[in-house]
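Rest of the complex left out; these chains stay put.
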């Protein structure tokens, strides 16, 4: 069940990069909800390839078809399955890779695990393309959270050693979201976006790639006490899901690795009464304590490694002959996948949060009237 | 099932800091294995409180009693349950906390979640004491892995801004393990240990606390291709489990957050043939690609925040009156829990790895002959 | 996760009777297996409607399209998703049912559970049509088991108070399977089949329906010791899955309810050495003891209630007015679904058995050579 995630709300992802289709099944959505398919499409378009000079040239419309889960225009309580047909596949690009595994990719472990039967075309089930179904599920979750007044937004916090302005850890600021959706790259600071883009293009021109950090936050009336102790906490869940995104190598919450260098008196978030409500006065915890929400915004970051597919020749081995070999990865690849990972982080955060809210009874099982 | 973790091998943790007992149930251990209880005790002693001037003054023998799962001296295929009686409890220290939640602790979210019925004494189920059962499970897993030649070791990579020498990312070095077990703090570099200890004691004298980073590695004949794609990868599982340790705020693998600043040509681990085996020539991936082991050592780090319990007065609220309040945490607390988190990280890593090896049939279900 | 089943091998079912499609995702199939799609189609045809005068007049080709999970003609380790488009839907038949729930159906509980948003057309997610995806998964499992020499067969043990000859509880007999596949109804005894058919048609002419019992067995080299104790036994799993088939109201193994009237000396299956192998000399246990296989054939039965959709007027209520109402179910329905449930029982049995064999390492994760 490696492709399954969630508790009260579950997501099962399926597909390979060059199979007839990819998709997902979502179980546990509240009944009676009208999925806004146009809004979902706009969200998927933020992840889709081919929309940006810094991304892969592969064009996919990424139009999901909902096969079930809807009746009379609303969610009906049955699992919702949506698929995206793969159309723009050029599998011949990948023939050499059957023998010579790409450094930084899953090729070699998958070869061992599946006895060479794994689908190598386009990365098969290990392709970043499988984040599209995660965005379908997360995009719907995001819509439902928005009805509750909860905003989930993310940005490229850092690309190629260029930092963006951080998200406000205490409160949603609409101008931050607006900038992220408007700038050439999903950044709050337009100059940072420009500089990042220059660095990405420079890396591409050298046949190389760059990495970065995505920061994501969930703002709004997130109640305190949502989530579970021990292995079922909000942090555990976001981390488990986020490491399912190819290229993610680290996940942190609030002050994260930076908290290692703080003193307790600096790192602890004091409580105070604000408008008759218990509130944390800072948010080094990233909105989570003991696995549960504190009521403050959930703030987390994920480290995204540089795209492993690079044009430069790399040292590898020929599995058929058992000898060293040189490899130059052909095909169409992003010199930086951080911008496309931004909406995926929102999808992860929204999905985990809606799941926990449903599990704790904080969102009703039935929305609207029949 | 928030207190349950694992697939072929499962761990269910139970207990509260001041309840009659804490413990765990482990299901799926290979049958026929003789648990070395003395070795297990030595492992638990590394985590136990009261063994170090930098740790809490609370003394607990932490002697587990195995209630079942053993027959004729070996594991018998039935779940193994072990308990540790709580003896040295001083619950009266915690009375004030029912009203005034401690910043940085789970008190307030737990109060909301459980309607005020949560066990506040000693942190209840949210206490770091619950890592003892994790160490029982992980300690047994570590023993079984050692029989297979796999070593899992960890150290305090950083405390109070002092860095230790890193673990060798390519190969086990017995002198590193020896140093970790010998120095005053679990460090490779004795001078770093001394400096860390000074900083910890200085923080304590100021009524404050410090944080740090734990680095852990699994060395040895870890086969390639172990683990699962998407949400079931080695990284996903270690992260999910590690965030169950109180105070962990970040988890990273290999180059981790540092990989965000590398180029693809720097970060990719090239392959080469070594002794007729496919090998990665560097290990920025931390031994994991696509969720699966690459055959290189698994290397990961976790950020540990400074202990939230500090003697200094802190700002909080009085839940009974809904007004601001000042709090000074009494009781016995570690000014730095990083050293005690070191064996817990080994427990997490060993448990996840043995689980994945069992799931993939790389460790037999029956060990030894009847 | 109500629509998910399995451990090492999992099945996720999705779809509604009149949605664009139904289907399933199967995870954990051994890699390298060539699915025989023609053989799978023949298996699905045994369940499909419209093939028999005793079945519903609704015609569906039930041609699955495999969307992913295959590469180069073999299973590739990725989840296999297959869908069947729904074509022959006449949803207007169901308009009245939105108000007046059908006795014996899930209409009323579903109305309450989903706040009236449930898909009523064709029974929605509660339709017997959802057994088609179960047959896709079970049909593939059956093929893989056959490669291992394990035969899973079933028949209509009883319909409308007419008994068929029972399956041999000790050994596979090809003439029994041949008869089941040849007779007008899936029976061993052709005269029983004829009589059953007469009774079914008589019930239909009266606007009524009949029920029966399906018996299923798995023969061949089923190793002893497969399955798990307590809640994870072969019996627990078959029962859990079989009660997912609409209309199943009882499940029993071996002597089943009949064992209640036996003495221990009659019911116990003695052991003896046969060809140097430990063998049970009878099979009242139905091949299961303590949740594990004994090595004898797995023999079980499921009670199938009479089709609840009948033409006769029935007493119901009008949910919109809160008053009593009379209902006559229109639409196309089977006067007896027992024959169509026969292959579904095989699917259940094959799926559970392959799952347990994979979980216990008795079937390799990789089949064939790359």
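For reference, chains read A, B and C in written order, and residue numbers begin at 1 within each chain.
Operating definition for what follows: a contact is a pair of C-beta atoms (placed from the backbone, for glycine too) under 8 Å apart; a residue touches a chain by one contact, two chains touch by 3 or more.
Because the structure is a prediction, the values reported are computed rather than measured.
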{"item": "Copy count of the single sequence across the entire complex, 3 present", "value": "4"}
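Everything below uses one rule, namely that only the chains that are shown with their structure count from here on.
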{"item": "Numbering shared by both copies at the subunit C-subunit B contact, with half separating same from different", "value": "same"}
{"item": "Most widely separated chain from subunit B, with each centre as the mean of CA atoms", "value": "C"}
{"item": "Euclidean distance of C-alpha centroids - subunit A vs subunit C, Å", "value": "38"}
{"item": "Length of the line joining the C-alpha centres of subunit B and subunit C, rounded to whole Å", "value": "45"}
{"item": "For subunit C, residues contacting two or more additional chains", "value": "78, 365"}
{"item": "Of subunit C, residues touching subunit A in the complex", "value": "1-4, 10, 12-16, 19-23, 25, 27-28, 31-32, 65-72, 74-81, 83, 110, 113-121, 124-125, 365-366, 368-370"}
{"item": "For the subunit B and subunit C complex, residues of the former touching the latter", "value": "8, 78, 229, 359-361, 364-365"}
{"item": "Sites on subunit A touched by subunit B in the complex", "value": "1-5, 13, 101, 103-106, 108-114, 125-126, 130, 158, 160-161, 203, 207-213, 223-233, 235-237, 239-241, 243-244, 246, 248-273, 276, 278, 280-281, 284-286, 289-295, 303-310, 312, 314-317, 319, 322-324, 360"}
